[in-house]
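Just one protein chain is left out here, and the rest sit where they should.
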């Protein structure tokens, strides 16, 4: 960590003039571009195969890229763990549902909505933007309180936020339909909007990481005492990252809603928290490339395990893994990687064209 | 009125015991153990045969109570120590965030292991059925179980206090919780103290499982999660690392929940927990260090 911090306590922070910032941007923009190309490549292959189930699986991956990149923006840059981000995804998903479901259906299934929501029927991309901003606003409000806590206490408190959102959405019958599914969300089956969302998320994450606030936050992560002494307002920088990542989580929520057409509160609870955290940890918590690569790797693994759980014909018998093994395998992989490579597979680095660069 | 007091105490007991189990481990190794809730679930499922039926087939549950209770406590302690040896020992030098994720992952492994054997369907069990008849006390009719819960918790708390204050091992644990490195320089064996903390914490998880299982009459693999969350919150409010603070905050949360249940209008009652979390966040706004700030628990840098 010390090594990385020496290069992150950056000249740009000490000397935040424009030229330095431009140089930094020019030097690092190759990373989001490469990651976007990687995602585009996956999408193009998907479209060329023309297989419906494969298409859906790839859409899931794009949605997860959005979510995990959203997690990275806060966890990766601040070093503070959050278990609450999927709560913001929940907010985003339901907001998207409220804004896009046919008003006729809403009047019967969600009668408690205020009239401007009851009447609303926006196209999916408008609803996604509003949903993202709504989640970001919620993150800003929660974050205002949480970011005053020390790292460990803040992590636990984020858990309370997740549970709080889940409790409200599981019980508010007339607005969220309580635990029953909210159906009728227009499903978008084309992969491109999801690819777009993933790329937007990646570029926002990059933009934040090289901003003054992002640099200060990473400096504070690696050298808290030194950063505080040189005037970094840690709660403020954490709050900024928290709110931005809240926006991305909300965007991911809207994307989830439109990809499956149904939302329930339990879709956005511990299970999703676990999977997204696992992806971030396996790839590398403090690296944007790690976040994206973690999603791709673990998604492939999950897909393989699902296939085995469903049963594979093996000669005359069907070979099937017991249900639950998928999560167990994920958990074990996560623990092993944490023990052997605490910084994740990618570590502290980012992929670039010429060499693997040390944390920008 | 008396009813409210007893309800608060018995709910608070669960939270307090849970918080204590988390604070014990946090004290000696700065680990926030997210697997604790799943240890709770596991120790009660150890009484059942693996099956997918809704009616649980109890096997060890047929034991008389004086064997049943030690069995569950031992299962909790055993699993907890196993977690330490197999997993957490590899993370001694890791930072708290890494340990937290590792414990979160371990919790999932335990939970889905149970799911594999028992499915996710809740099961009804009857543990210690003689405890469900009501008793009259000070003119209020209370389930005997509630009374026993409170008494058992008080006994556990007194026992633990005596253990920590009066025994050599308790002294070593308190010293280690305050300054682990200094304690080691005085010859205290790190592994022994940490395993002791895990064993105690696991036994507490077993106790919670018994109480909760007999109160609700059902068990399911998620049962630990809600108690665990309240217990976590109690440790934060109580000041991370302070055992007394954790217990006190646990009872406070219990009381807050019961009072909310009574005070809130009927429509809002399902949101009780959300209100409690909200109240907690408000408390933290004014006291970011918790109500009872502990010594020597500054974030390790």
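A and B label the chains in the order they appear, each numbered from 1.
Here, a contact is a pair of C-beta atoms (placed from the backbone, for glycine too) under 8 Å apart; a residue touches a chain by one contact, two chains touch by 3 or more.
FYI, contacts and distances are computed from a predicted model.
Student: Of the options "ABC transporter ATP-binding protein", "Thiosulfate reductase cytochrome b subunit", "phosphoenolpyruvate--glycerone phosphotransferase" or "Glycerol 3-phosphate dehydrogenase (Quinone) subunit B", which is the UniProt protein name for the chain that has been left out of view?
Tutor: UniProt protein name of the non-displayed chain: "ABC transporter ATP-binding protein".
Student: Check each of B:3, B:124, B:179 or B:216 against the chain that is not shown and name the one that touches it.
Tutor: Checking the options B:3, B:124, B:179 or B:216, the one contacting the hidden chain is B:179.
Student: In the complete assembly, which of B:5, B:117, B:188 or B:264 touches the absent chain?
Tutor: Of all options in B:5, B:117, B:188 or B:264, contact with the hidden chain holds for B:188.
Student: Provide the residue numbers of chain B that touch the chain removed from this figure.
Tutor: Chain B touches the missing chain through residues 168, 171-172, 174-175, 178-179, 181-190, 295-296.
Everything that follows uses one rule, which is that only the chains that are shown with their structure count from here on.
Student: Cα centroid separation between chain A and chain B, in whole Å?
Tutor: It comes to 31 Å between the two C-alpha centres.
Student: Going by the contact rule set out above, which residues of chain A touch chain B in the complex?
Tutor: Residue positions touching the partner: 79-81, 83, 142, 145-146, 148-153, 155-157, 159-161, 163-164, 167-168, 171-172, 224-225, 270, 274, 277-278, 281, 322-328, 330-332, 334-335, 338-339, 342.
Student: Over in the complex, which chain B residues touch chain A? Could you list them?
Tutor: By the definition above, chain B touches chain A via 30, 32, 87, 90-91, 94-98, 100-102, 104-106, 108-109, 111-113, 115-116, 225-226, 229, 232-233, 235-236, 240, 270-271, 273-274, 277-278, 280-282, 284-285, 288-290, 298-299, 301.
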